[in-house]
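Excluded from the complex is one protein chain; the other protein chains are retained at their positions.
Let's look at subunit A:
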């Protein structure tokens, strides 16, 4: 009776998730994820190998190998040392003995007998190979006959020595047999140093048939099934006893990896059987395995130890076990009638619910999770009781955590019905260092290995592994300590993989001797500069805790008194940024515990280059905050005006500076270099019938209103602020005409525009009024769009971004970086800032296959990835959290885009569609610009950047991403930066109208008469004014201008690029009626072509004259106009 409750408990744990998964999969799966199912089917089609052609000749090869092995003569047992030296002398082949080499004095004997059995295993037989995998191996298992083994061989590597000898014998024969038909080499099976195998790469003299892959045959010797007593191989046993200090069994360290390897050696065929059975029972199994394989592959997982030790084999076995009867009440956890996608979903849910590094997972009866918990220190546990093997024995605690994390992310994605589930799950490569980790470090261990580890060689996985696990445990305690608050959500370590080596050599020590450490931040916790440890109290427990803490942190730990008189152990760090803190902690703790980086710089950190590039400072957040406070003061000042005829209802900020999104933080100090730069806001009043019933009159009334607000403000705060009513660059009387600039003495400045709801109603009426002339209606439509953008969408957008910025600490720097990137590539004048912000926000809202970025660099890199992948021709971008926009609405947006594309296949208008919950039409920020060409350019640039990031890896110099290529422009207009800056300063009474008078004034040359005069606010940046005029003059008609201008941010970019528009370079002669905007100066050519067309004469753009015009308009602002050929 005792076992029953235990069993139930265990089953509860392992099956609960799976059963839930099953339920959801069956109820939800079909209807909700039709697209996903269809897409996965397509994927399966695409990756499936055509075995006939791809692996042509493999079967023949296998037979040939089998034949030659069977022909090997048996060999009498010889003492190991004798046998080895004799063999090596005779065949000139090294025997790949695992380390340590067999001792000279051992007295057991090596022999050779024909293999007991041959078998082809793995994905070749189950036909689950996919096109995209790295190398194609056909695995052939050769079972070593019982006769030459002894039961005691499980001890002290004896079996492995014998196995190595056996393998070498086979190698010798095959080398003779194949000669130059194949290339032979040794490899480690799954990077396991205990298990060398033989790889045969067939070389063909004739041309390789099309479609045939470079496959290789891997010959894997293994132990007969059930030969070693499984009871001796349990996880806690210590089987490497020689050379240990305490020779008795109790004291020795358990050798879990060694034991599991040995157990797995005897169960190749058992698992083969299991998989074959499951395949037969469950139709979807094979495809689910292919899906799993693809999923794992995109995340960098593989059976190899250096790839996490969880590959498609482990996936298949785990899935087969879940399909195996014997779960709760004897039933299987998953039904065999599930489809492949359902099985895949169930597996993902299962992996999400079970963290292998935290809790052992047990299948079958015999052992319980509690039994095995004590062995977790050795590695993650996924125990198959029937075969008594820990399937996860090749995994490290970090790879188990990573697998769990990935499963969690994918599950979150699969639970979302409204986003693209397919591409992030199977298509996007999710193991790129900069996309995944916030900090990446390379630990060069080539010279410190011995120093750190001493001469303890008990670890069968090798010393690299030993070092990694030490590093991991130290880092985990330091960065992911629950009591201090987890700074890191994930710590991953990647060890270098093993490579093949020639038969005549000993295995090479790994060429690259670097551990790759990836850290994923918890952005909130990582920014903490003070760690509060345990309280220093009098009780024994408290004292112990403190002792423990001090032991770990060393001299960094100090006692500090906090509020409410608590005295606690404390750590104080000097860095300010999350990245800096993480680096500081890592350097400190690794050097303290492992003496890494003490003398030489063994460790390099990557991932910080971006912050430095834009000099993003943690202090910036404070400046933004200050701006917000200044805004609240401003709002309060206006609200407390008593003589206003209408009560203000809302005063809302609408500029990037007030939503943490401007490239440079707002300037809140008065400077002598430039006039105040006001921040935009709008004010709306309570509803009133006093507004005149005419848009023109409303605009004039607004001016009066602004004048009044200005007067009242100046009166209520004498000496503290100045106000200026400024004129808008409006073209028509029906547009907003004026704004009010309020400049505080303290430095902050605001620009206020008035919102009147009647204006909107009137414009709407005009748009709908069919009796009004067409051009008026069109204009009203344009004005209405402008109105809504300014007064409805912008305040809402400001709010959205502000909220998101507080929710995602990495959002603000990401936005700023991306804006900088746009600016560096001279795209800023084509993309609104709001568009860029929404794209960034989208990456945070739907970050799949990852989680929301937790640092600026991951955010930036993923925004680029998104831009590179976004197919804006057919997909609208919908920036919303789940449920903010219903599925139906999403469909409507999609359909609308489709309709637009049908009407306007050349995309002359509305190229990008970006919808938000507040603005579902999707064209508020992208309605007028960019054009198709510019949008394509953005995509191309993003693709280039992504490729560079991928190719260069962590060593990438970030600056390369931010270098615009000036060669691509036909014309470069170099602005005179000094003159532009000079234009930022304007003074009220300085009038050059009467130049003579001014000359008189300058009687005293050493006295600047402007001293003491207040500068006017900057209406618009001079560079913007100039570009605006050029745009208006040359591209006024919207679109087909002669010259397309490209420029970055007004502040940063001193060069305007220009590209001649090829579409209008030449055309037929006609007088352009208004709005043509084309600059056509006929340079008529006496050319037959021209004459042919019924006397129609062609003209082409007079480029030189255009440039001369630009030069004349720019005057002193333009330093030079450079023309490229």
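Note that contacts are C-beta pairs under 8 Å (C-beta built on N, C-alpha and C of every residue); 3 or more make two chains touch, one makes a residue touch a chain; residues count from 1.
Following the convention adopted for this analysis, contacts and distances are computed from a predicted model.
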Name per UniProt, for the chain absent here [options: "Ribosomal RNA-processing protein 7-domain-containing protein", "Protein FAM114A2 isoform X1", "Dynein light chain" or "Protein ECERIFERUM 7"]: "Ribosomal RNA-processing protein 7-domain-containing protein"
Contact partner of the left-out chain, one of A:607, A:710, A:931 or A:1048: A:710
Residue among A:209, A:953 or A:1116 touching the omitted chain: A:1116
Interface residues of subunit A (partner: the chain not displayed): 31, 34-35, 38-39, 42-43, 45-47, 131-132, 294, 297-298, 423, 426-429, 692-694, 696-697, 700-701, 703-704, 707, 710-711, 724-727, 729-734, 737-738, 741, 765-766, 768-769, 772, 775-776, 779, 874, 974, 979, 982-983, 986-988, 990-992, 1016-1020, 1022, 1025-1026, 1029, 1032-1034, 1036-1037, 1042, 1069-1072, 1074-1084, 1086, 1097, 1099, 1102, 1104-1121
